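The complex is shown incomplete by one protein chain, all other protein chains being positioned as in the whole.
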Amino acid sequence: LSNGQFQTVYNVFSFALASMLFTALFLLVSQGRVLPRYRQALVVSATVCGIAAYHYFRIINSFNEGFAPTAIGGDYTLTPFGFNEAYRYVDWLLTVPLLLLETIAVLALPRATRASLLTKLIPASVLMIALGYPGEVAIDTLPKMLWGAASTIPFLYILYVLFVELTKSLGRQPAEVAASVKRLRILLIATWGVYPISYLFPVFGLDGADAFVLRQVGYSVADVLAKCLYGLVIYKIARMKSAADDPVFA
Amino acid sequence: LSNGQFQTVYNVFSFALASMLFTALFLLVSQGRVLPRYRQALVVSATVCGIAAYHYFRIINSFNEGFAPTAIGGDYTLTPFGFNEAYRYVDWLLTVPLLLLETIAVLALPRATRASLLTKLIPASVLMIALGYPGEVAIDTLPKMLWGAASTIPFLYILYVLFVELTKSLGRQPAEVAASVKRLRILLIATWGVYPISYLFPVFGLDGADAFVLRQVGYSVADVLAKCLYGLVIYKIARMKSAADDPVFA
Amino acid sequence: LSNGQFQTVYNVFSFALASMLFTALFLLVSQGRVLPRYRQALVVSATVCGIAAYHYFRIINSFNEGFAPTAIGGDYTLTPFGFNEAYRYVDWLLTVPLLLLETIAVLALPRATRASLLTKLIPASVLMIALGYPGEVAIDTLPKMLWGAASTIPFLYILYVLFVELTKSLGRQPAEVAASVKRLRILLIATWGVYPISYLFPVFGLDGADAFVLRQVGYSVADVLAKCLYGLVIYKIARMKSAADDPVFA
Amino acid sequence: LSNGQFQTVYNVFSFALASMLFTALFLLVSQGRVLPRYRQALVVSATVCGIAAYHYFRIINSFNEGFAPTAIGGDYTLTPFGFNEAYRYVDWLLTVPLLLLETIAVLALPRATRASLLTKLIPASVLMIALGYPGEVAIDTLPKMLWGAASTIPFLYILYVLFVELTKSLGRQPAEVAASVKRLRILLIATWGVYPISYLFPVFGLDGADAFVLRQVGYSVADVLAKCLYGLVIYKIARMKSAADDPVFA
Amino acid sequence: LSNGQFQTVYNVFSFALASMLFTALFLLVSQGRVLPRYRQALVVSATVCGIAAYHYFRIINSFNEGFAPTAIGGDYTLTPFGFNEAYRYVDWLLTVPLLLLETIAVLALPRATRASLLTKLIPASVLMIALGYPGEVAIDTLPKMLWGAASTIPFLYILYVLFVELTKSLGRQPAEVAASVKRLRILLIATWGVYPISYLFPVFGLDGADAFVLRQVGYSVADVLAKCLYGLVIYKIARMKSAADDPVFA
Partner (left out) sequence: LSNGQFQTVYNVFSFALASMLFTALFLLVSQGRVLPRYRQALVVSATVCGIAAYHYFRIINSFNEGFAPTAIGGDYTLTPFGFNEAYRYVDWLLTVPLLLLETIAVLALPRATRASLLTKLIPASVLMIALGYPGEVAIDTLPKMLWGAASTIPFLYILYVLFVELTKSLGRQPAEVAASVKRLRILLIATWGVYPISYLFPVFGLDGADAFVLRQVGYSVADVLAKCLYGLVIYKIARMKSAADDPVFA
């Protein structure tokens, strides 16, 4: 890895850590600004950012241990400790189900629909990540494609169910809330799409140092959008719904 | 231990630590969402996850100290400090009784039945773990089987008492709560079953590096399910019961 | 010390540290569950567990510094730093008086009896520990027996006064509370009895590595029972008395 | 870098870290002094100072690692770790949008205008920083000027929109608040102007050690003014508006 | 210093640190148990114990740095860092005035008498410590005696004023409170007397390792009594006065 590349990846990681950490703190501190009914969505979202901050902290340490500088402004070479990519999958295994939980919690659906939705979505998300991991670790392309395809089925299922559910709930929301829920939908599809694309990088022969940098930056930026920005939009929806239900929260 | 094996075990430990830590924090923060009557169950469950997080922190340190990398991407060799397995038994000695306490607390039984149940279950659980430990440490199979069998008696006793009690309480619960209590029962039997199976691994000659990795991953996953998922289901039951008793908590 | 012995002692210390720490946290968090009148007993009990956790943290550090591993799975040899036993006596000097204070506080006796009891018990407990220490440090048996006997007088005095007082208070308590107070009495006598027995070990020639391990495990287990379990029983009594005085706390 | 230069830069960094940290703490502690409606502006401002404090902490560490003293009172020479400038751009990427959010939040505009303003300003600010970064990294002047010019367009757009909006809001504010809002405007333009100027330093051939010191001091002082002082003025406006709406807050 | 001596001093310091730290925490946590009028006395007392805990933490570090073990169970020799005694005088300079403030605050005297008392006592206490320090540092006996005598004048003045004031206030207190105030007086004179005596040790030629151990133990025990026990008695007086003024605090 050249000096410039090491710095860029390091800065992007530090950017992700800072935004995760402070989004979590921000959400926890501003719990009081929404009705108790919506607070759980904020707490779940703060936990998601918290878990991500913890994992990025681990990733930065492993990144520092994994690469050592040779000379002033010179390249960085790999050390025996190596850089541990699997942290991301461990992180997703925890955060993806919680993200779904968060989305449904803020819609404040009647208990029945909420229960049925969760029992469908959460297992599907775990399945998606579990199927994806072997593909990530596999070196030659064929098994990568097979596992990738397998993991895309639950992926599409989740997107489908969420999309239908979110659209259905639009009718019951006051005007501006509907606008935000629509933005939430686009944000979800846009950010979650990045992961499969980054996954396919090695398949297209993009496997050198540049590709490594591109993937790390891609993953991190997608993480920040899918967790922090997503969390803030959830916060805005909760604010608007609280204001609609009880003008004190205007 | 090969490089891949070390990484997998390390990641599973880190996954367990993250989920324990954040479940404990989540439960503590959302105490306000349930009636005071049910808060104690949440606090006990947070303590269980807290204790487990503390022990996994110790396990990861001992794992890092115990194995040192030889070359880039090379194998890991054992160091004189060694890897301390006994942490798990120490952890169970504390968490298993508390898990039972947690289950009974959330059912909010009349004080008399609660007292009698506890005096039967807690000693049995301590006995089960105490009898199990010598078997774990013993090297040749015969004593392992003897101690294992001895420890299974209290194990079955606990399952029996819990099962009967949970089923009896089903009648007195509102509809959806009953569903969750049933799910709690299955979760309990499923996860607690894993431990004796992992215990029997060495007996079936599965004793090499692979077996070690499999046991560690098995124990950790079972821990996460038996503590975190269990705690979250307890949280849901507490939420539903609060909503039933007092619509403010809907 | 053999490898196995080192591990067992280490695990027992870590068990004690974990249970002390989390009992203290548990008691602090659940203060709200009892009437203000009984909260002081919980705070004192949390302080006792806090002090013990602090001392066990010191004991583990001194234990690690004191012994160094020779080879993989090999024995541990003593280093110049040595293992500092006196922490226990320092710990008792603080916690024993507080334990007595805790017991009397939860009985919520009228102020006069409470004052007189304390002025008799606290000095006696300090005297007991002070007299015991020289015996502990002395090497040959005769001074050990003399000091031991001297320290047993205040010991018996405390047990006598506490026993009489607890029994007298039984009459004024509601039914189930009386049951718990009885259990408290047995627990007190059972656990406090262990200390003099462990003290007498060297006298019976039990002075090798095994005896050392046995004493440490004995002391630690007695500590956990006399502080954590004792604290939890106090918590239960406070809960029951609060429920009796004010059904809101049922 | 000469000894004097190292000390000055070090002290300015430490000055910035201290003011950021304590402004954040001050704003968090004095939330209670304003109406709930204005609290979010304070929380956002505290987050901005928090993020800046975190980044200055990183900058100081990287500065210490990057330069090592040769002799008593002697010069400092660069080490292979080097000094990482990019932290500033990462910091701006987070704080500039939040600063805009903060300004609009304290004006408590009707929800519609607020939404439209934000959707215009936030993307523009991200664009400004993104366009600026390549210029910063580029060595020869031409690309620097090109990127610089590109980034100035969104910069002017933001200033224009903010200026118009702030002036429009003057009419609806009580007298003294208007005075403060005017001061806010001048502060905004004054401090944000410093950054492009520091950016142009290398272009005017100012590239030696002195220029480095000047740029760092310039950026840090501008940061402190644009974040801490800005935050305190926002606090004063919130205080005055609360006093106007509800004399209890006088 | 022999091994035994080092251990004893070390344990006494650790005892003092533990009791100071936990008394401070105890007082802070139980603020709610007294009327707001008396809370300031508790906060001041917690600050005193906090300052003492901080200084004992420094003393232990300096003690560890100052002495290094030669062999297993062997003697400890002085290292160039040396053991810094002056911490005690720095500690007294802060805590003695606060102790006086604490005593007067709990008596809840009318504001006038309180102001006049403080303006007399606080300067006297600072004078006492200031005059004492040169004596402590002086090596030969004559200057020691001179400074000592000088410092004893304000010492006696403080005791006289406090004694008179405490006795005068006895009349206005309810019965049991008077008893406690009397105990406070004896405690004050007893503990404060120890310091001048320890000060005179070197004068009587007691200057070897034993004398050093005796002085350190003497000072520490006196500190614990004069700060922790004193603080707890103040707490009891505050409790009793609150109960007298408002039965809710019974």
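Per-chain residue numbering starts at 1, and chain names A, B, C, D and E are given in the order in which the chains are listed.
The rule is simple: a residue touches a chain if its C-beta (ideal position, glycine included) is under 8 Å from a C-beta of that chain, and two chains touch if they have at least 3 such contacts.
Just so it is clear, the model here is predicted, and its values are computed rather than measured.
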| item | value |
| --- | --- |
| Of E:I51, E:L131 or E:L184, the residue in touch with the unshown chain | E:I51 |
| Hidden partner chain, residues of chain E it touches | 28, 36-37, 39-40, 43-44, 47, 50-51, 54-55, 58, 78-82, 84, 86-87, 89-91, 93-94, 111, 115, 137 |
| Hidden partner chain, residues of chain D it touches | 3, 7-8, 10-12, 14-15, 18-19, 21-22, 25-26, 29-30, 32-33, 69-74, 176, 240, 243, 250 |
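To be clear about the criterion, only the chains that are shown with their structure count from here on.
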| item | value |
| --- | --- |
| Lowest number of touching-chain links that must be crossed from chain A to chain E | 3 |
| Degree value of the rotation bringing chain D onto chain E, based on Cα positions, nearest 5 | 120 |
| Chain centre separation in whole Å, for chain D relative to chain C (CA means) | 56 |
| Arrangement of touching chains [line / ring / star / complete / other] | line |
